[in-house]
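On to chain A.
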Amino acid sequence: MEPLTSLKPLLAVLVSLGVVPILISSRSPNVREAWTFGAAGLKFLIVLSMLPAVLEGRELVCTLAQVLPGVAFRLRVDALGMLFALVASSLWITTSAYSIGYMRGLKEHGQTRYFCFFALALSATIGVAFSANLFTLYLFYEMLSFATYPLVTHHQDAKARHSGRKYLLYIVGGSIGLVLPAMVLAYHLSGTLEFSGQGFLPHSGSPILLGVLLFMFLFGFAKAAIMPVHAWLPAAMVAPTPVSALLHAVAVVKVGVFCILRVLTEVFGLDLLASLHLGTAVAYVAAFTIIAASLIALTQDELKRLLAFSTIGQLSYIVLGAALLSPKGLMGGMIHIAMHAFGKITLFFCAGAIFVATGKKNLSEMAGIGKRMPVTMAAFFIGALSIIGIPPGGGFLSKWYLVLGALEADQFPLLVVILVSSLLNAAYFMPIVYRAFFVGSRETTLPDTVSEAPIFCVAPLVVTALISLVLFFYPQPFLDLAELAVQTLIGGTGK
Partner candidate 1 sequence: MDDFFLGCGLFLVGLMFLSLYRGIFGPTVLDRMIGVNAIGAKTTVLLILIGVLYHRLDMFVDIALAYAMLNFIAVLAAARYFQKRKGLDEELY
Partner candidate 2 sequence: MVIAVIVVVCLVAGLIFFAGGTLGLLRFPDFYTRLHPAGKLDTSGALLVLLGLAVYQLFPLTLGSVLTGLKLMLIVVFIFLASPTATHAIVDAGFRAGLESWKKGDPRR
Partner candidate 3 sequence: MEEVLRLVVERYNYWIYITLMMIGLYALIAKNNLVKKIVGMNIFQTAVILFYVSIGVKKGATIPIIEHNYDMAHQAIRAADYVNPLPHVLMLTAIVVSVATLGVALAITIMVYHRYLTLEEDEILKQIRES
Partner candidate 4 sequence: MSQYYPALLIAIPLLAALFISASGWLRPALCFPLALTALGGSLLVSLGLLSNVIRGIPDVYLFGGWPPPWGIYYRVDHLSALVLAVVSIVGFVNLIAARPAVEKEFPEKAAPFYTLYVLFVTGLLGMVITGDAFNLYVLLEIAAITGYALIALGKGRAPLSSLHYIFMGTIGACFYLLGVGYLYIITGSLNMEDIARLLPPLYESKVVTVAFVILMVGIWLKMGFFPLHAWLPNAYTHAPSPVSSLVAPLMTKVMVYVMIRMVLTVFTVDYAFLVLKLNDAVVWLAVIAIVAGSLLALAEKDVKRMLTFIVVAEVGYMVGGFWLGNRAGFIGAVLHLVNDALMTLCLFLAVGNIVYAKGNSQWDSLPGLFRTMPWTMGALVVGALSIIGVPPTCGFFSKWYLLLGAIQGGHYGFLAALLFSSLVSVVLFFRIFEISYFEPFGASHGPDHGEDGPAGREAPLGMLVPLWMTALGLVLLGLYTGEIVDRVIRHAVPGMML
């Protein structure tokens, strides 16, 4: 099927970009937030409007400029990108709502700046999702890095400065020091950067070079937080919670993982990876990350840091899924993007809501909080279920596919890793829920005045929690998309 030429992808990217000048110029907070909402809704609608065509198996393409020979500034909507864009744009709406509640609740400074860069970050995220080649991907990836810096360092204090430095060091250092040369090398080898289902790297390249290339990409996209380059993520938790939520659930980290997915599947291609046994290597790196991150998470006391380490582990599931090189594994990885996003964002929202309502960050201070904030903690429970992969949560589906994939690829050690890590997940989430609800009132250190957070905070987390649930029962759009994506990659041999 030939691709459709359409301006919609560009529009989807530009909506939030275009809203930035308006945000800067408007003085009234209400107008500003109305515009933010409007843009978020519009973006979601645009993305949604492309869904039918994508589901039909067609691609939407928008070429803007031929910047280098064989490399264009081009946007393309395919199933995988659509999946990611759908997740990101839908979550922008809820996050916007949540941001309003959170920012106003805490009377944060620099809200205009905050919303501007938020919009920019979203724009970049959609751009990454829709990019048709490595160059465009890199462009939006960098844009995202720089747009999130002011968000991470929003508090503008010494701690923020420190983590901002760490953030930049890892992210930008990885992208310029590793991804850029890798890209140039890839271009040098193949003369193009255009994604294709079979990968564009020539199979004739020297295996060592290709291996080095792969790992340059893997660690260069440091946003994916594969283990040696993960340290920025916990540090970046100094950001306001909505930022952390978006950053760690959707935008930044998912972008990193998404990039790695793209590289594995459409730069190298599954055949090439399989023939060089590189997939296994990646899978073991991911497996190590999963286990190590979960173990570290067990020791954390600060809720957000715990969530951060949990994220590190969960992200590696996705990488692992792709690295299995089996159709089921790929599907599992792709769906996990969506499932983890909704689950994790719920958890972050909860953490933020708790902070807004009580000002507490640490787990040890939250005993009995479930009685004071039942809605929040219920949502937390659902999110946790989803992350662990227990049936009513959407996460179960993705884990299921991952397990299948591992079986398909005959990788029993990896199967064990997945299962063990699920147990570990449960081990660090369940005590929280337990201590929130089933603890005696005398152990509670919370004052009596504490109640639910403002409605703008609570409503979004309820919504995302519900979606997490719904996805278990009706995962159809995401499943279809992932299936489509896998089909194009494997060439219809998926099922």
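As a selection rule, all candidates are chains of the complex that A comes from, given by their letters.
Just so we're on the same page, a contact is a pair of C-beta atoms (placed from the backbone, for glycine too) under 8 Å apart; a residue touches a chain by one contact, two chains touch by 3 or more; residues count from 1.
Given the structure is predicted, the values throughout are model-derived calculations rather than measurements.
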item	value
In-complex contact of chain A, chosen from 1, 2, 3 or 4	4
Residues on chain A engaged by candidate 4 in the complex (per definition of touch)	64-69, 72-73, 106-109, 111, 135, 138-139, 142-143, 146, 150, 153, 155-158, 160-161, 164-165, 168, 172-173, 176-177, 180-181, 184-185, 187-188
